[in-house]
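Below you'll find the structure I mean.
Yeah, one chain of the complex is gone here, protein chain that is, but the others are all in their spots.
Right after this comes subunit A.
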Amino acid sequence: MVARVAGVFDEKLTEAIANSKVLVVGAGGIGCEILKNLVLTGFPNIEIIDLDTIDVSNLNRQFLFHKEHVGKSKAQVAKDSALSFNPNVNIVAHHDSVISNDYGVSYFKQFNIVMNALDNRVARNHVNRICLAANVPLIETGTAGYAGQIELIKKGLTQCYECQPKAPQKSFPGCTIRNTPSEPIHCIVWAKHLFNQLFGEEDPDQDVSPDTADPEAAGEAGASAMTSKETDAGNVERKSTRMWAAETDYDPQKLFSKLFGDDIRYLLSMENLWKKRRPPTPLTWDNLPGKDDTPTQHSGLPDQRVWSVYECAQVFATCCKSLQADLKGRPEGDHLVWDKDEKSAMDFVTACANIRAHIFNIQLKSRFEIKSMAGNIIPAIATANAIVAGIAVLRAQSILKGDIETCTSVYLRPKVNHRGQLFVPERTLTAPNPKCYVCAPKPEVALACNLKSLTLKDLNTALKEGLNMQAPDATVEGKGLVVLSSEPGETDHNNDKTLEEIGLNDGCALMVDDFLQNYEVRVRLQQEDEEKAWRLVTDVDEPMPAPKEQKPTNGANGNNEPKPGPSRPKDDDSDSDMEIIEEDDGVPTAKAPKRRRTEMTDEVVELC
C-alpha cells in the first residue's frame, strides 16, 4: 500500500498513512466523500459505520450509491463501491448504530483517527464522549446547504463537541400550538401532534385540543373556559382523542367537525385570547372554501401548488382512512411513526396544517414547503460535502504527520467574507472549557428541579435527554446508594418515587455514569419549588480561557445558561450532514469574525 502514495507525500507521512487505522462514522454525503478520499490516498485500514439504508433523495450527492442500491445498507454499498477504486485497502463495513455496546472505548482505541460524518446531535455527543475516553483524535464535520465546518476534537488539547452549550432546538410553547398559532410552522407542529394523537405514539406533551390553562386566558372569572369543570372536561377529552376517533371509526367528517369546528368554537369562548388577535373562524364540512374553484394553471413542481381548503379536506378524508387501515393492520398496541417520506403521513400533515392555517388567517403553504418544515430538511449538495470531506482528510493527514496543533477549525462559508475568504481557518486551536460537564477533569452539572415532585423516572429522562446519556447509573455521593441502574428491572420498583421520598434533598449530589460512553458526571441537586419539570444549569459564568467563540444562545446574560428541558418537541429529524454553521459577518472588523453554532434555527421563537 505504501506504493500508492510514494513520492506524492514525504516519507514520514507515507509511512504514517501505511500504518494507520481510521474509523468513519456515517456513510452519508460527507461519509461517502471521506471514504473515497481515504481509499484513493491509500489509507490501508478503514472501518465505516452507518445504520441507514439508501433513499432516492440521497443520490444527488452520495455518489457511491446508484438507483439500484435504494433500500440497501449505506455502509455496505459504500464499502463495495470504494473498493472498486482501490481493491488493495481493507474496509470493514458495519450496518449498525454507533450507539451500541459493540462500539465502546476499547473498540475506538484501535483507531488512530475517528472521522465523524453524522447527521444528528445524539450520535455526535456519543462519539465525542467515547473519543475523549479513548483519547483518540476526532475530526467532526458537517454541512448545511453551501456552508460547512471541519473541527478537530482532542482530549486536553481542544474544546470538545459539548464544551459550548448548543442552541436549543426550536420549540414552541404549548399554548401557541394549541390555542394561538400565528405562523405556518405552528400549524405544522400541531398537525404532526395530531398525527401522533390519532395514529402514532400518544404523548401527553403533544396535546392538540384547546389548552384551558393558557395564562393569557386567565383573569376571565366566570368565563366558561376557566371553570374547573371545563378543565376536567378538557383533560378527559385529551386522554381520549385516540379512543374517540376509534369510536367514530375515524369518520373523517366527524373528526373534521370536532377538530376544525367544535374545538375552534371552544377557543373562541376563551375571549381574552382574542382581544388583541384576529379570532379564528370555525369551518363546517359542507361549506368549504375552494369547492367550486376552477383549477388554475400551475407552473413548477406539482408539490409546489398550494391546495385549496376544499382539497385539503378531501385529502384529510382519504388519509384518515388509509392511515386508519395501516394502523389496523398492525399488532395490538403498535402505532405508526410519522415519516415525511410516507405519502399518507405527509399528505395528512399538509392538509391539517393548511386547514388550521386557514382558520387562523395564516398563509397556506404547498406540500413542498411543508415537507421542508415538518421534516426539518436541511438542503444538501454534492459540492459542499466534497469540500468539507476533502479538508477533513487533509486534517487527518496532518494529524498522522504529527502536526496536530496546526489542525484548527475550518469554516466553509456560503459566500466569501470581507477578506475574500471562502474557507476560513481559525487562527489557533480553541482550548477546552474547564467547566465543561463532559471533558473537564471532574465534570459537574446542577439539576434544578422540584425534589418533591420529580420522580426517579423523570430523573432518568433528564439524564438521557439533558445530558445525552444512553444508559445512566446513578448513586448517591458519599453513600453509594444506587438510585438508578441501567440493568433492566433493578431499580424499576422506585420509578414513581420522588427524589425527596428516597431521601434526596437540596445540595445532595449524585454520581452518574454511563458505561457505554465511559463518562461520569457529578450532578448537584438544586431545589426549585417553581420548576415544573427540570433544567440543567452549567457553570459558564467564568470567562473562557480563549473566548473566541460566541455563546450560541441568546438568553440569560451568559451565565447559568439553561439547557433545554423535557417539554421541547422531539422534532429532530434532520436530513442533513450538518448542524453547525457560521454566523454571517457582513460588517468588516479588525477582529476575527465571531462564530457561533446554530442548528439552522435562527427564527425568532415567541414565548407565551
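As a convention for this text, a residue touches a chain if its C-beta (ideal position, glycine included) is under 8 Å from a C-beta of that chain, and two chains touch if they have at least 3 such contacts; residues count from 1.
Methods note: contacts and distances are computed from a predicted model.
Only one chain is not pictured, and the protein name UniProt records for it, out of "Actin-like ATPase domain-containing protein", "Anaphase-promoting complex subunit 11", "SUMO-activating enzyme subunit 1" or "ubiquitinyl hydrolase 1", is "SUMO-activating enzyme subunit 1". Here the missing chain is touched by one residue of A:90, A:135, A:281 or A:421, and it is A:421.
The omitted chain makes contact with just one of the residues A:20, A:37, A:73 or A:324: A:37.
Per the touch definition above, the residue from A:261, A:282 or A:379 contacting the chain not shown is A:379. Although one chain is not drawn, the whole complex shows that of A:301, A:325 or A:481 it is A:301 that touches it.
For the chain missing from the display, the contacting residue among A:100, A:120 or A:182 is A:182, taking the whole complex into account. Contact between subunit A and the absent chain runs through residues 4-10, 33, 36-37, 40-42, 56-57, 59-61, 63, 66-67, 84-87, 145-146, 182-183, 276-278, 299-304, 361, 372, 377, 379-387, 389-395, 397, 408, 410, 415-416, 419-425, 575, 603-604, 606.
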